[in-house]
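Notes for the one structure printed next.
The other protein chains are all here in position, but one chain of the complex has been omitted.
Order as written gives the chain letters A, B, C and D; numbering starts at 1 within each chain.
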Amino acid sequence: MIDFIQMIVSGVATGSTYALMGLAMVIIYKTSEVPNFAQGEMALITSYFAMMLLTTMNISVYLAFFISFAFAAILGAFLEFVILRRAKEPNVLGMIVITIGIEMVLLGFVSWKFGAEEKTMPFPIGPYDGFIVGGIYISKLDVLTLISALFFMIVLYLFFKFSKLGLAMKATQQNSVAAQIVGIKTNRIMMMTWGISSLVGATAGLLISPTVMQPFMMWDPMLKGFAAAVMGGMTSLPGAVIAAYMLGIIENLFGGYISIEFKTVVAFAIIVLVLCVKPSGLFARHYVKKV
Amino acid sequence: MDMKRDYYEDVELFSSPVVVFWFIVLIGSLYLFPMFVDNYYVYVANYIAINIIVAAGLNLLVGFTGQISLGHAGFFAIGAYGTVILMIKAGFPFLLALPCAALVAAGFGFLLGLPALRLEGPYLAIATLGFGLTITQIIGRVELFGGRDGLHAPDLTIGPWVLDTDKEFYFLVITLTIFLLLFMRNLIKTRVGRAFIAIRDADIAAETMGVNIVFYKTLAFAISAFYAGIAGGMYAFVLKFIEPEIFTLLMSILFLAMVVVGGLGSMLGSVAGAVLLCWLDLKLRNILDIPYLGEWLKDLSENWFSITGVSNIQYIVFGSIMIAIMLFEPLGLYGIWIRMKKYWRTWPF
Amino acid sequence: FAEEGVTDTEIHIGSYGPQTGPAAAWGAVPRGTSGYFKWINDNGGIHGRKLVYHMFDDGYNPAKTKAGVKELQEGTGIFAWAGGVGTSPGLAIKGYLAKKNVPWVGPATGSREFVNPPQKNLFAVYPLYEGEAKVLVNYAIETMGKKRVAIAYLNDGYGKNGLRGALTSLKSHGMESVAQVPFEAKDSDLKPHIMKLRQAKPDMVLLWITPGQAAKVVGISKAMKFDTQFMSVSTCSDFIFMNAITKGAWEGVITGTFGEVPDSKLPLMAKYKKEIFDKYAAKEERWGIFYYAGILFVEPMIEGLKAAGRDLTREKFITAMENIKGFKGVGPEVNFTPYKKGDIYSRQGTSQTFLVQCLKNGKSKRLTGLIDTK
Amino acid sequence: MEFSFFQVDNLSISFGGIKALQDISFTMNKGEIFSVIGPNGAGKTTLFNCISGLYKPDQGNIRFKDNSIEKMTPDKIARIGIARTFQNIELFDHMNTMENIMLGRHIHMKTGLFKGMFLWGKSSFSGKEEIQHREKVESIIDLLELQNVRDKFVGALPYGTQKLIELGRALALEPELLLLDEPCAGMNTEEKQDMIFWIKDIQDDLGISILLIEHDMKMVMDISDRVLAINFGKPVTLGTPDQVQQNKEVLKAYIGEDG
Partner (left out) sequence: MANMLEVKNIETYYDLVYAIRGASFAVEEGSITAILGNNGAGKSTILKTIMGLIEDQPDKGTIEFEGVQIQHKDTDEIVRKGIAYVPEGREVFEELTVHEHLLMGAYTRKDSSMIKNDIEKVFDYFPVLKERTNQWAGTLSGGEQQMLAIGRALMLRPRLMILDEPSLGLSPLLVKDIFSIIKEINQNGTTILLVEQNANMALSISSTGLILENGRFVMKGKSKDLMEDKDVKEFYLGIKSETSAKGYQRWKRKKAWR
């Protein structure tokens, strides 16, 4: 029983990271229909940036994190402004290739600057700090990740739901020409969503970093976050988060009770099954084109 | 004057004697190529040709039928493993094992095509991505497939010939590549190809015109997987050793990038995309050997970055090239080529 | 001159290793070799010749490894290959170099495939993972009296070799493992694996996984109050590093070694650090096990080159290598014998390891003398 | 059982709360031009979507010749001889005019995967077939006077031309029943006149029966043999153009009080 609960707890912990990445992917997809493959690396470079601040400058963690969040937001907006916006008559696949390109550039940059060796980020909460409640181990860092994920989900959900902006984002995604002709500053919206998304993703990166940092650390969370976002419906913030926790928990239970070697791929198998039944994910209405 | 002038021309393999001439020159030089270059370049040519086959197949799926696949490394792996295992375990000769393995890949393509019928965009991307990862995972766990220790490719003999050098293998690879490309080109010019494009552009209209969407969508997956399978089978003999971790997600992404960078829906584009990206992938590791630039980069690394990570500049260059091509020409290399043709035609005015 | 890759003044040596990609941490190995060769050259070279070192980045992608090796071998002309990181990149070129009969010394991998069957041109220096695992498990059972052994292994050649060795040892003691938990190199969420291990209630866990994963497993286990003796592979014997990334949790872990530990008092090590590392290494390089492994793996090669004399041919070099007996550099003793079919130790030069335990602050304590793994 | 060329019986379909079609019934004779009129959102296009198999009706049957087609897939329905055009143009943007129409020949061609791969010039099977069908396509291009756009990508062509190409594509199918959804929308008087002419031609020369949706009353009255008026998915009246035009309800809901 304890094992079972522990697995659930671990699943939630893992799911939180996925949820953050998933949220970040959803935010961008909501406005531009682009699955952003650079999401992980945007978080990566922010994490290394934070580490650089902490190790070379003598500033407090809080200040460093604050600066890093600002950095993440600016980075996201900058990438949109300098690269994605310049794409001439972009199609979705072209945009995917562009984000893959950005991903490579950022990855190369981080590896070039910081090398491949594993590092950890100095952080007030140690990676292995935690408490044991009734035989169940709960890591403090995981709790923080969970809180961040829920916090972002709720804040963003309310923000998009109750501001005109949320609707404007969806409008932009649906038809950017039409969005422009009702006066939506699509460019600004894009830039803003890239900024917000980068910030949310960076949170995941920063919370992974105290445990271990190396240039490829964001690959798995990014893919799983993407998978969760798809399972949730790709445009639904709560959907992405719920799906992320489902994935985290399923992975842990599957690893614990069935087969650990197929743990990583079970997530994808489940997603395919879900998509067979609901082709637009769990929490999105499926639109069938009318002629 | 005659509006119907190209009634027949479009159907012909070559639209004019000039094209025939250049085609023969091209084929000739392809076959003579190994006589004039180092063996290393022959190896590279083999490697690139194999990627061209995958790219052409993937283009049928992505460019022509409008689906996306991030799992082609999976089909590639099936082809590679299938061929080697059929040869080692079942004693098939290479020329039989290769198509059989590719058919197995095509079968998997068909299966993957079924859920793909209702999926699009990121949903399909994730489904195919999952497929690719699962395949390598399964191969890595099953002892029959050599597990993670990998498999060594047996000696390659076709009838009386023993193909154990890159040059000998080259003739096989290049022949197959030429034929597969021609098949593909023929196919997309006919009814079947038109049906694929129709599905991409307006699937509902295609359906009401009598195109069986289920059939053609799964067929596209199957053909595409078949090509990847053939390529994979030959790849096993280029490397002489295969191991599941070779067939990574990165490989699938690279395949997709070849197609998109080359130009969606253009055969020539796929060839160009595969050549460019493979060549860059192989060549960029020598970026520091470039005179001046290399030195400057070294200086830069010492002062601002790290010299131990200097090789990573290749990622930056690679990524930048991909971005640049897509930014300026959404049709990729093929689009650039069209632009150049237009420009030269009107030159110097 | 008569032999490929040898001129009046130069000997061309090739090597490869990932400087990019997920395995790039291993990239320090060929860089260590590079420093070592520079040092040799600055100290007069070999019989009046300088070593010209050609090293390239293959990103741990076998296709690229093969391309690079061919390019150098056929373009520049390489006399012999030194080091070379990784099992699958190595296996992709093994046959090629064999066919050309180009000597290859010290591939940076402890997999059995490189010496089983032995190959005339290929001299392995890295102690076999299998043997190392055997020694570790023997020690746990015989000296520490452990009864319940669990094995965490990476699901690839590296991990499987370790697993095989551990199982052999267990079997010879009439025991069985209480758990075998496979890891994927890409796995970053390790809690399920740890749960699996914990369920088996082992009193010793052998970790044959990547250093980063090992760090996480040990760290989380400690935090979960899952107290057990962790033992691990020589790639995790860089205690200063492991201690840093586990924030001190690595204390108490026992590992094998493939040579001296970085803070060893051995005079030769101190000399290398001072004369090679301090002088030639880039400022962000670390005197860790990967860097000095780059030296360790090719020390026998230099020995062989010296012994082969001024009239350097591949034939002579191979013969010289075969005659290396009891050579001692910073690694364990190296012995080769003339090529004999089926005798893996004619080409597997090292078969010794010793065990160390991590103390506070990453200091290491030597637990055993050199143990032969044969 | 009595035989009729095309017959719709008690057709009903609803989307969520909206009853898009309720109890629609009519029969069509061979060679007839039959129009469906009704206000926007009355369910005309939905009726077409049911006939061409894109929607599965909740109730009712559709019979064409000897087949019951309401459960068939769209491609099957095309194969037995029903072709259609779309209200919002659905052309294949990345093909030129000729290829678009060529796709209409899809069901008449036999080239499959293997024969397609072996298109070695004009004497191969698929080459011959291609040429043979292209001749047909050229005759349609000539008929609709599309010669000067035959090699242009359709995406950038003017709206009216695109509508024509859609018609051509449907004709290439050599259907027995042709469904036209607002073929004249977006055309000026002159172009409409041309279109009327072609539709008549198609009926007379090719003997194709036509089911037509159109908002231009003049055209409907001019060319239809019979007219069905629907509103809110329900049939209002069915009869000759004149009868329908006189109907009070039609006048009120559709044409406007003053006629």
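The working rule: a residue touches a chain if its C-beta (ideal position, glycine included) is under 8 Å from a C-beta of that chain, and two chains touch if they have at least 3 such contacts.
As the structure is a prediction and not an experimental result, all values here were calculated from the model.
The shown chains contacted by the absent chain are A, D, with contact judged over the whole complex. Shown as candidates are A:K140, A:K170 or A:K278; the residue that touches the absent chain is A:K170. Considering D:T45, D:T85, D:T111 or D:S209, the position touching the chain not shown turns out to be D:T45 (whole complex).
Among D:N61, D:Q87 or D:Q243, only D:Q87 touches the chain left out of the display.
Where chain D meets the chain that is not shown, the touching residues are 15-16, 18, 38-46, 87-88, 156-161, 182, 185-194, 196-197, 200, 215-217, 219, 222-223, 253-256.
Residue positions on chain A in contact with the hidden chain: 88, 164, 167-168, 170-171, 174-175, 177-187, 285, 287, 289-290, in rising order.
One rule holds for everything that comes next: only the chains that are shown with their structure count from here on.
Look at where the CA atoms of chain B average out and do the same for chain D: the two points lie 41 Å apart.
Rounded to a whole number, the gap between the C-alpha centres of chain B and chain C is 36 angstrom. Listed for chain A are residues 108, 111, 115-116, 261, 264, 291, each touching two or more other chains. Contact of a single residue of chain D with at least two other chains is seen at positions 54, 86, 90. All chain pairs that touch, listed by label, are A-B, A-C, A-D, B-C, B-D.
Contacts from chain B toward chain A in the complex involve residues 62, 68, 115, 118-123, 125-127, 129-131, 133-134, 137, 141, 204-205, 249, 253, 256-257, 260-261, 264, 301, 304-306, 308-310, 312-323, 326-330. Chain D makes touch with chain A in their complex at residues 45, 49, 54, 86-88, 90. Put simply, chain C touches chain A in their complex at residues 19-22, 24-25, 27-28, 155, 181-182, 184, 186-189, 191-193, 195-196, 199, 211-212, 215-216, 219-220, 222-225, 241, 244-247, 249, 284, 286, 288.
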